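Note that one protein chain is taken out, while the other chains of the complex remain in position.
And then chain A:
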Amino acid sequence: MGVVARTGVPDRHSEVLAQQSTDMPPIAYAAVAPVLIVLVAACLGVLVEAFVPRRQRWAVQVALSLLTVVCAGAALIRHAREINTGGTTFADTVAVGPATLFLWGTLLALALGAILLIADRSIEPGGAFVAETNAASGGTASRHPADAPGAASAEVMDRASASVVGMRTEVFPLVLFSLGGMMVFCAANDLLTMFVALEVLSLPLYLLCGLARRRRLLSQEAAVKYFLLGAFASAFFLYGLALLYGYAGSVKFSDIADATAGSLRSDTLLFAGLGLVVMGLLFKGSVGPFHLWTPDVYHGAPTAVTGFMAACTKVAAFGGLLRLLHVAFRASSWEWHWVLWSVAVLSMVIGVVSGLTQRDLKRMIAYSSIAHAGFLMVGAITLTERGLSATLFYLLAYGFTTLAVFGTIGLVRTSEGEATHLSDWAGLAKRSPVVATVFTFLLLALAGIPATSGFMGKFAVFSAAFSAGMGPLVVIALLASALAAFIYLRVIVLMFFNDPAPDGPTVSVPGAFTTAAITLGVVVTLLLGLVPMLALDWASVGGFVS
């Protein structure tokens, strides 16, 4: 019975079901320990919310979250040392192989940085997160016109009392749940597990988007928009899942792979199902033309959460997509290849062209992430071992750069909160040369200039794609990279060669947490640019198992 709940497969042979339900399937605890640690800690985090006094919650939650990620990482490393080829567990619903372990490692490392960013309370007094609008201020609300629906209450907004109100510490368990979902997502061995993981990773994200202390309306709008579009995408995924079940008679990746490798069943079911499932994944990965939510949500969500989403969700979504394509649909690749080929091109073009016209930094990075999703697609559809390791490397490199980018964006502020409009960044190099230099380096990494991890990632992906015979796509991608460079150059020009506005924003002195997160991102970006073998070796250990 437990098995049925986990696999979710309505087994046609009831006697098999009866037989299985009596024996618990063996569980390779060592393999899935990182996921278990994260999910258990998330539950503990909820208990902390319930039982720990309010004033101590922040410290407890931060310690718990960081400890969790570190422990999960340790468990991961311990298992990665002994693993050879990997295997499946939980009655074949979860497959842990070298590539999955790499994705897990990436996710955990990125989550560590994201939690550091989220935990910082020095930049925004009291932390960047609130849940309620008017509840806390009680009777004083009527005296403040700012307390329109959507505006944060005066008490929450007031700098003096902000530290008393404190930060909503629910964000930490929410992040952990989301992280757990992402990890399962990259390891799911059947579509139903994948769907459940998709929801586990998505639902906390929807909530996290709406928690911004400032610019409440934007934040809430982002959350609703993300939720509604995300629900549609989930529905598409589920519909596709049903069609694929109709085609293959199973939701297991390996069964679908067997079915596609030479059967006379209806191709309509296969391709309609595959299309809908992939659509759901592309939505999560913010690949154009399924990107419509990205700019709004990146813009509206609290910047630290945007960093978490941009880095980790992308890794998870592409991890899932890579698994799906490599394990389940490799045999039918020649039939769907051209569709994803054009999706990649479309994503690059949309990202670059729209990115050029943006006036807000967070939206600009959002469009740049759409362009990067296009580059990642180039690697994802090669379906070769080199393509896989290159894409994994790209994800790692991109994740760290993006995390540091959003960490840095959060530092430049006016009295209204973060100053994300491009004109606010004019002449930043004069006010704060260090922040401007760090941000320039990160932008150059996003542009793919050599000596940064961004370049190594692009190079690895493009050379793998070239070897897989996708020369024209590589040329298009290179041209898109050249155009995309202009997006980033514009910001560098603004920061270094323009004069600052007299009433321009100030640069906050980052607290220890934010400094650590940004430093982590910058160091990894530089290291992977100079010594890519550090991660490339590990990414090339092996592929997915099923």
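Following the convention adopted for this analysis, a residue touches a chain if its C-beta (ideal position, glycine included) is under 8 Å from a C-beta of that chain, and two chains touch if they have at least 3 such contacts; residues count from 1.
Operating definition for what follows: contacts and distances are computed from a predicted model.
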Candidate names "Cbb3-type cytochrome c oxidase subunit I", "Branched-chain amino acid ABC transporter permease", "NADH-quinone oxidoreductase subunit M" or "Ring-1,2-phenylacetyl-CoA epoxidase subunit PaaC"; UniProt protein name, chain not shown: "NADH-quinone oxidoreductase subunit M"
Residue among A:27, A:422, A:489 or A:507 touching the omitted chain: A:489
Residue in contact with the excluded chain [from A:383, A:451, A:507 or A:527]: A:451
Those residues of chain A which, in the complete complex, touch the missing chain: 430, 444, 449-451, 455, 459-460, 462-463, 466-467, 471, 474-475, 478-479, 481-482, 485-486, 489-490, 493, 496-498, 532-533, 536-537, 540
